[in-house]
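The complex is shown incomplete by one protein chain, all other protein chains being positioned as in the whole.
Going in written order, the chains are labelled A, B and C, and every chain counts its residues from 1.
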Amino acid sequence: MGRGVGVTNRFHPRDSVEFGRVLSFSDGLFAIAMTLLVVEVGVPKLVHEGDIRELARDLSDLIPNFVGFFLSFAVIGRYWIAHHQMFSLLRGVDLGMIMRNLVYLAFVAFLPFPTALLGDYFSNPLAISVYAVVAAIVSGLEVVLLRHAYRADLLRVRIRPEVLRWGTMASLSPVVLFALSIPVAYWNTGAAVAVWFLSIPVGIYLNRIRPPGAEILEG
Amino acid sequence: MGRGVGVTNRFHPRDSVEFGRVLSFSDGLFAIAMTLLVVEVGVPKLVHEGDIRELARDLSDLIPNFVGFFLSFAVIGRYWIAHHQMFSLLRGVDLGMIMRNLVYLAFVAFLPFPTALLGDYFSNPLAISVYAVVAAIVSGLEVVLLRHAYRADLLRVRIRPEVLRWGTMASLSPVVLFALSIPVAYWNTGAAVAVWFLSIPVGIYLNRIRPPGAEILEG
Amino acid sequence: MGRGVGVTNRFHPRDSVEFGRVLSFSDGLFAIAMTLLVVEVGVPKLVHEGDIRELARDLSDLIPNFVGFFLSFAVIGRYWIAHHQMFSLLRGVDLGMIMRNLVYLAFVAFLPFPTALLGDYFSNPLAISVYAVVAAIVSGLEVVLLRHAYRADLLRVRIRPEVLRWGTMASLSPVVLFALSIPVAYWNTGAAVAVWFLSIPVGIYLNRIRPPGAEILEG
Partner (left out) sequence: MGRGVGVTNRFHPRDSVEFGRVLSFSDGLFAIAMTLLVVEVGVPKLVHEGDIRELARDLSDLIPNFVGFFLSFAVIGRYWIAHHQMFSLLRGVDLGMIMRNLVYLAFVAFLPFPTALLGDYFSNPLAISVYAVVAAIVSGLEVVLLRHAYRADLLRVRIRPEVLRWGTMASLSPVVLFALSIPVAYWNTGAAVAVWFLSIPVGIYLNRIRPPGAEILEG
């Protein structure tokens, strides 16, 4: 709770030290969130240190945790690419963008918790749901960042309204898929995760129907 | 304890590699402190892995930890914004600034401990007090940094004494609120946390009475 | 699962903010993976806090963990140097390079797990094998990065095909050694680790037979 409630909306251009700090802070946070995922995978405690079978059994029990690690690394990596892409369009940031970015990063930083939950309780529909909710929030906040950049005139390029609509739709499609996966999880948790992967064909379809000028909104 | 006690006061201008290092080191430390908060939230140990009710009960027990995570993310995020803002005013750093910044960052790096304490023992007045003391110290050190920058002539802009006084007051107001919240915590811990949020209306009020030229001291 | 499946292959030149982000993100991840290694070394729990002999005994039990820490620090440090060297050859990155780099970093970020396994169960051939497999994958992905840079015309310098072949062979030699060490581990785990160190004489030999122009592919 520092100084500066009710602040003036100062602008930091792309080539300023301050713009760079927003990015290096974001990159650091992404890197840590992605690396912490492995800390949640605890090393098994063996009764006989040299027993190959015991270790093999314990490691195979950890397979959901390994899947969870690489799945979440891919999910957060995809977010990082989207963040990298969106900020490449900006001519600078204002305080509104900095604050929205912090809210967005809060949920990115929180992701190691649902990832660990997913790894430990892959068969539990509630674990899947918690993960889907957090991931949907991150995807939804991408839209908030993009629309703020548009409204506050932070973009380096001119975007027509239909391009913005298309970009919003493209960012919201994972939100819809994550939401859809929640009821599916109560029937079958594996099927729920499969729903998440529908984002790949959906992305290809959205790319087909994109309006002219929307190329720049892609990764 | 490296070389260099009793050092000469070298100056590193804003466009130097050395100024950049102070910021990238600070940003890295902030990012880690904010991301580590989630590690302190342990994943529940279920008796029946697939039991939705058991997991729901265990997750609802963790609600204070989640609140603690997002509250502390907001608090440290606010500190980061203040740090970002203050360093945007500097034309460079000297060794005095680097050392004061390290002391400031020591308390930022310590915050995950009181945050975890708060998450686990939200109803314990002492946990609230420890958090308030550490957060008050960080806010207080903001004043130390600002006043050193002023005295050592590190600011890029000229600030009149009444503007500095106002800025000091604005940084000290959270210190007062954190201090006030401590006796309140022994009556009701929720009320103590509510006192922390008074920094929002106080900030708005301080903004109303700010002298001309003080806009630059805001986030 | 952000926006942008089926993306256009945008190019970010070496002097852009976006090229810098790829590096600072990678450097952050390397730094964290290398520092997290020490967290996996738990502090011993003593019965008598001041007992020197008990602590000495407990610390000597941790020697494999210390060896694991410094060994893995050296391994990941070597990867960092190779990454530093390879990216120094690039005139920029495209999305293909960014994505391959993320896959590469996923395995770097995973390394603290096999390192902890190695530290706890140095005498277990399976622990050695898991480490060797993960390390071999990272070395193999170096080749993927280098060949993509070559094919996508991202290199700052012209490289003749025989130089690329030599570079590929130099990167694949640790893969072969890690693979060879796995059967050796089932006979003697110490000997398996010794096989890893053969990469030093092999590297010297490869350096002798390198074709003209291959100097730039070295660290």
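Convention: contacts are C-beta pairs under 8 Å (C-beta built on N, C-alpha and C of every residue); 3 or more make two chains touch, one makes a residue touch a chain.
The shown structure was predicted, so the numbers you read here are calculated from the model rather than taken from an experiment.
Colleague: Would you indicate which residue among B:V130, B:V143, B:A192 or B:A214 is in contact with the undisplayed chain?
Modeller: Residue touching the absent chain, from the options given: B:V130.
Colleague: Could you list which residues of chain B touch the chain missing from the display?
Modeller: Where chain B meets the chain not shown: residues 1-8, 10, 12, 16-18, 20-22, 24-25, 28-29, 32-33, 36, 39-40, 95, 98-99, 102, 105-106, 109-110, 112-113, 116-117, 120-121, 123-127, 130.
Colleague: Tell me which stretches of chain C touch the chain missing from the display.
Modeller: Touching the chain left out of view, chain C contributes residues 14, 19-20, 23-24, 27-28, 30-32, 34-39, 41, 43, 46, 49-52, 55-56, 59, 69-70, 73-75, 77-85, 87-88, 135, 139, 142, 167, 170-171, 174, 177, 196, 199-200, 202-204, 206-207, 215, 217-219.
Just so it is clear, only the chains that are shown with their structure count from here on.
Colleague: Roughly how many whole angstrom separate the Cα centroids of chain A and chain B?
Modeller: The mean C-alpha positions of chain A and chain B differ by 25 Å.
Colleague: Which parts of chain B, given as residue numbers and ranges, touch two or more other chains?
Modeller: 24, 28
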